[in-house]
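All protein chains but one are shown in place.
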Amino acid sequence: MFVYTRKAHYHETDQMGVVHHANYPKWMEEARVAFLDELGVSYGAMESAGVFSPVVHLSIDYKRPARFDDEVEVQLAIAKYTGVRLEVGYTFFNRTRNELCATAASAHCFVKDGRVVSLQRALPAAHERLLACLREENAL
Amino acid sequence: MFVYTRKAHYHETDQMGVVHHANYPKWMEEARVAFLDELGVSYGAMESAGVFSPVVHLSIDYKRPARFDDEVEVQLAIAKYTGVRLEVGYTFFNRTRNELCATAASAHCFVKDGRVVSLQRALPAAHERLLACLREENAL
Amino acid sequence: MFVYTRKAHYHETDQMGVVHHANYPKWMEEARVAFLDELGVSYGAMESAGVFSPVVHLSIDYKRPARFDDEVEVQLAIAKYTGVRLEVGYTFFNRTRNELCATAASAHCFVKDGRVVSLQRALPAAHERLLACLREENAL
Partner (left out) sequence: MFVYTRKAHYHETDQMGVVHHANYPKWMEEARVAFLDELGVSYGAMESAGVFSPVVHLSIDYKRPARFDDEVEVQLAIAKYTGVRLEVGYTFFNRTRNELCATAASAHCFVKDGRVVSLQRALPAAHERLLACLREENAL
């Protein structure tokens, strides 16, 4: 499990006095980028190599709202990886309030030259790192 | 079915050249507010009456990306309404490209004084209008 | 003077209960794109021709906050245009509250292949339309 920690910014609040729900997909993306970085898979380098990884599915269950200045952990793990599809699971834990904030999932494909591709072919090194990470998770 | 139409703004694009996926929940919210308005349920008036309607669940399936300046219809219908929970379904149709853009769903509860309440008790008139809308949808 | 009208969205509010100040540059951009469209200068077509028009300067004076669901007019006029630099002035007028909301200004250059260019050379037709608009404004 990878942990990305983040404070809730003022500009992320809405007039209900909580972090607006549309910010959660952004936090998921930030966590994903940081996680891939740690794996040695730079998202920037992937795009420079012409490989994009769009979100094809997103779901979020909001449990308890985060508020301005709360410190929130986004805990992330690979749920499934097939070479052509990556599924990621997320738990938002509010450290300031010591409570579960949200759970979420995203799914991604890989695209090169406008076509869906297998990451295994497009970027074998990245593929190997994702596989290794998944094996490690399963071993726990 | 209610239809909310909207152009994709430049500030909504990302470096993949498409509307960033975190904007879709915002479009859903805009469509919901416009839909409730048409029903005669002003979201602003609800909040002035102390009733908030947070998102408790969100899911989106991204089919084909919207791009800058595309005209996108958000088609919206009530999927379920129990008096304490409202579920809404959405279809994003890209009129500029004449293609399905995304499908989505959101679920909402009602909160007053920090506690989950039944809309039927908290705001009977709004409750009646949601019920009437649901009956009308089912009659079709 | 060109007028772009827009409702303030819920997701644009912050916990102060007003439209967050970082949204104003977005409204300015939306107004600019709509204005250029009306002039017959499509921003999308400009970019397809390889010409980008980044913001080089921005200033905003916030007078009275816009709130959720307020209808706001962004009144826009070219302040200066030299062929290499475009300056635009904006007045935000809140129609719902019948009050001045903000005044603002932006300045833009034109970039092609990573270098600052003259719009006159890069896109003569767009240049002519901006000049014609400026002449018309001055004649008023």
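Points to keep in mind about this one:
As written, the chain order gives the labels A, B and C, with residue 1 at the start of each chain.
The rule is short, and it goes like this: contacts are C-beta pairs under 8 Å (C-beta built on N, C-alpha and C of every residue); 3 or more make two chains touch, one makes a residue touch a chain.
Just so it is clear, the structure is predicted and the values come from calculations on it, not from any experiment.
Across A:E38, A:D69 or A:E136, the single residue that touches the chain missing here is A:D69. The omitted chain makes contact with just one of the residues C:L39, C:I60 or C:L134: C:I60. In the full complex, chain B makes contact with the omitted chain through residues 10-11, 13-18, 20, 22, 68. Contact between chain A and the absent chain runs through residues 9-11, 25-26, 29-30, 33, 42-44, 68-69. Although one chain is not shown, part of chain C still touches it, namely residues 15-16, 18, 21-23, 25-26, 29, 47, 52, 54-62, 65.
Please note the rule applied: only the chains that are shown with their structure count from here on.
Shared residue numbers account for over half of those found at the interface formed by chain A and chain B, and the copies are therefore classed as meeting with the same residues. Computed from the mean C-alpha positions, the centre of chain B lies at a distance of 29 Å from the centre of chain C. In chain A, the residues that reach two or more other chains under the touch definition are 15-16, 18, 22.
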